[in-house]
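The other protein chains are all here in position, but one chain of the complex has been omitted.
Labels A, B and C are assigned to the chains in the order they are written; within every chain, residues are numbered from 1.
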């Protein structure tokens, strides 16, 4: 596919030397590999090669959502692809899913969810911060997702309008404060997930979920490690990400019915 | 939503005591919690409660793909939700994606990918084993995915018919044997991923990818750990899954152009 | 070395089929591999082979502390070798170390520490439970460590008699309750470590350590994974231990002097 003027291109040399930019006429990027004539990419095929003024190879890669997320500046505030992907798989997210999101942020996660749920599904997202909502609005327009995401600048603690949602994702510092509102919005046995960076948050969220008409409550962490796979010398990479976030999953069920989970569920034979 | 006759229901007591079954009249399941009158679930709401003959609580949960996968018998042969979800997020899979799959197996992964790519996308899957293809065909029908998945009982080593694919997933014991065929099928800078259970496979696959017109080659492992999140006593679970599979990602680029990755890319300051 | 009568022998077939027993005349062990004539091991060399009545191979292995720990019954209450070894390495434990231990348990850890600190060092251990102390006393005799371990059936909250200790290890449910007493017992910049199974415990312990004249406070978890290393098929094992315990390390310093650790210390560049 030819690169259009104004399209985003990932200029890729190696995993640590790559740049995400718009293909605009006359644009040049000065790097230690030489100058990259970005304008020259217009009309070239994705996957083909541009060379810097010093002859270094730059592959023209069509960026995916993953590339956009990994090149974003506010790393500490993003939800990583491993966590987003697992949320989607774990909650059964698919075309047609009706998704409630509490905590819009920059709309990066709403964009990801909408890209899966569309065209028959929809994301209803809530936030109270007008500055964030403005950024989110622009990001959704840039991503072409405005038809599939409805933004609500409204305090979800007051309740949300939606009903019979398939999935609810909560990204707040205190997710346990919206469990009733989300319960009302979910369909019977609908999927719940909270994004909780700290142990304190999963403890409070899981404890409150048990009392609020949710079952199958499970807190998870996913760790990702890169492997250096080279002929005769394969081993894991020397550094890795230590933590991104915990995820707390649950299913909406009838209220005021509780099942005591015996300690047996956790005790298992341990051997080193 | 009311449970229809013939619909699948997850009968949930606790994470370790649950059963996945069809709601059929007269059906009963004998468990150590008492007898579950499955037929009585017909017409009840998902999320509501059925009690066993001994008064134990059974929540009626609408199963997601995750529930189906986790209750499947051939555990050692499934691709886990954490890996499926990451494949989707990492490759930018979404509605409209044109996906090539080499190695159909039971069609579980094709079903998952199609559920995301539909209705504008499509999965083209290849396998040579007639027994598997037959099982896969039935599974796709059961899952209602036949419109979005095209099965090919054809040896992919002979080449595949598709072109301009967005994403290619290879699930073979020797993925390095189809790199050229997949290269031809992918669009420029299209995403490649191989499912490789052993280190030997990632070593061979990554080495061959480098020589076959692919860039941004990365081998990954995702580890998942359950946290016991309880008031005053939060800690990780005593046992965890040690390994499911490695994943090797890459992007199709122009052939015969190579970038030497300096050892610097990997050397980083290490501190305990 | 020849096996003496009464000596412990690890009868080893495979990692999952092994028995730890005393070599006593006439003793036989019935296993699904056949009957093992344990008495026949007396006078044989460690490392040599005994065959069961069905001709299966049993290697006669001289048990190490590791073998004893891993064959102990109360798995959930042991401190694992990976954690014990790290405590020793991290605190600079060696011959001559003067070690204070709060929480004797079965004396397994005191035995391990004494085996390193002897003959010039010593372990001073405290517990209040007479039943445990009795078991501990017998275990120390069996292990031949009574010269190097002094037991105190005395509530450490009342203070401990020792001074100028090199290392203090606290294995209590509420380690933050003995920080002052341990501070008094340690030499200047002596090493402290608390064994804390839950996140609640490390949070409380670390918080109190900061206020109690300790610096270089670090909470750690060590995860261990077995690799299946086989020709052409190397990969991690499918299951692994998810958690044993957290360890909180610190150094005794002057009281009432505090250094604010800037948030910078933790913020680092994160990349997937």
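Couple of notes before you dig in:
What we mean here is this: a residue touches a chain if its C-beta (ideal position, glycine included) is under 8 Å from a C-beta of that chain, and two chains touch if they have at least 3 such contacts.
Nothing here was measured: the structure is a model prediction, and the numbers come from that model.
Only one of C:27, C:90, C:137 or C:157 touches the chain withheld from this view, namely C:90. In the complete complex, the hidden chain is touched by one of C:140, C:170 or C:206, namely C:206.
Looking at C:20, C:40, C:135 or C:215, the residue that reaches the missing chain in the full complex is C:215. Across C:20, C:42, C:128 or C:238, the single residue that touches the chain missing here is C:238. Contact with the undisplayed chain is limited, among A:31, A:56, A:177 or A:200, to A:200. The chain not shown here touches subunit A at positions 76, 197-200, 221, 225-226, 232-243, 246. For subunit C, the residues touching the absent chain in the complete assembly are 1, 12-16, 45-49, 56-57, 59-62, 64-67, 81-82, 84-95, 112, 115-120, 164, 187-191, 199, 202-203, 205-207, 215-232, 234, 236-239, 246, 248, 251-254, 257-259, 261-262, 265-268, 270.
We adopt the following convention: only the chains that are shown with their structure count from here on.
Over half of the residue numbers at the subunit A-subunit B interface are used by both copies of the sequence.
Residues of subunit A in contact with at least two other chains: 81-82, 199, 203, 224, 267, 270.
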